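Before I ask anything, let me first share the structure, which is written out below as structure tokens.
We show some of the complex, not the whole, and keep each chain where it was.
As written, the chains take the letters A and B, and residue 1 is the first residue of each chain.
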Amino acid sequence: MNVTDAKPTPFSFPPASTALIVIDMQVDFMERGGWADAIGLDVDALAPVVPVIAALLDCFRQAGMPVIFTREGHRPDLADCPPFKLARRSPKVGDQGPRGRYMVTGEVCNDIIPELAPLPGEPVIDKPGAGSFYATQLDQILRLKGVTHLVITGVTTDVCVNATIREGNDRGYGCLLIEDATASYNADFTDAIFAMLRTGIAGATAQCADLIAAIGSAALARAIA
Amino acid sequence: MNVTDAKPTPFSFPPASTALIVIDMQVDFMERGGWADAIGLDVDALAPVVPVIAALLDCFRQAGMPVIFTREGHRPDLADCPPFKLARRSPKVGDQGPRGRYMVTGEVCNDIIPELAPLPGEPVIDKPGAGSFYATQLDQILRLKGVTHLVITGVTTDVCVNATIREGNDRGYGCLLIEDATASYNADFTDAIFAMLRTGIAGATAQCADLIAAIGSAALARAIA
């Protein structure tokens, strides 16, 4: 077991069974011309997490630890989109935007941003909701990989990250949220989720540099062995 | 469809298909001698929601609308309790307290408080986690009752209520959180969840009195018809 500094207490993790979960780092939430931008949210507020997640991807890949991406989106016919979600915003899920139909799987605007593009063999989970476990293969893939601990990153902290960490904790996964690798459009929401999780009720939170240091020594140890 | 004042926008609901969900109003979270009290949380902070939920129970029962309770707890052998949860607090889940073993199904301290006791025929869902849908029959029961809209109440706002509203929203249920019928040990957390939900991202929030007024007129209309 490796150990990283974390709140409320240090977080122990077995590197071979710990996966990096990169949540919804997709054009629709991160870039101009995507859905969030179209409905008036400030996508620039999320930009600082990109290089942090890139560093974590480098670290996990070099250490041979599993990496899984999620993407929130819907079928072209919107058969998996609840009516409440469709009615919630204008433009709506499925409307045509400058970079494709908003929040529709397969469209340019629904893909993961190029800076964080998955490598071949890294699973991408298309999910219809905020939580990454509902109506997806995430649990199946984690089970088959023998994953027991999740390092959670991505956007937005109060919606999809919040939902996923609750689902993961209920299923018995040890969950660690990386504070500088997650953001919301409203920074108060990000801070509130951090405060909630720092009580330890659903896992722990850490800083990217601390986790990389904790993994790095493991990679080093393996290189020596 | 009835309509209640709500944030961010009025909330429409079909009374016959709208269920009151009362989350975890159990001795372990609400009273002295339960688990929350034992680990040092201020259970008095939650007391104000009791009469509000009692009023909602009266209203739903009189209107003939479905009522469902949840209770977080574990089997006596703790087979359904993740190790991370066991390790999190002292005293631990399963330890003996003055009113039974903490957070164990069937113990006095795990039962719903007498002021809000379920009536015969009102389902009580024993759940192993924060979310009310994971590893339970809640979705089955809602489906069989034809429920499409959830009025969510109970404790705590940032943990079990937060998790359940996310799960319910992902499954396509219209979710309405009653602000004065939910609380956390830390009032800042309660306020933060309200602020998040008032954006409309996972449903809406309302006040108890507004919802009762909206239901009452329906009951009245039915009485007249």
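By our rule, a residue touches a chain if its C-beta (ideal position, glycine included) is under 8 Å from a C-beta of that chain, and two chains touch if they have at least 3 such contacts.
From a predicted model like this one, the values you see are computed outputs, not experimental measurements.
Novice: Counting all identical protein chains, and not just the 2 shown, how many does the complete complex contain?
Specialist: 4
By definition in this document, only the chains that are shown with their structure count from here on.
Novice: Specify the angle of rotation obtained when superposing chain A on chain B by their C-alpha atoms, rounded to a multiple of 5 degrees.
Specialist: Angle of rotation between the two copies: 180 degrees.
Novice: Measuring from the mean C-alpha position of chain A to the mean C-alpha position of chain B, what distance in angstrom results?
Specialist: Each chain's C-alpha centroid was found; their separation is 28 Å.
Novice: Help me check something: in the complex, which residues belonging to chain B touch chain A?
Specialist: For this pair, the touching residues of chain B are 82-85, 88, 128-131, 134-135, 158-159, 162-163, 166-167, 169-172, 174, 186, 188-189, 192-193, 195-196, 199-203.
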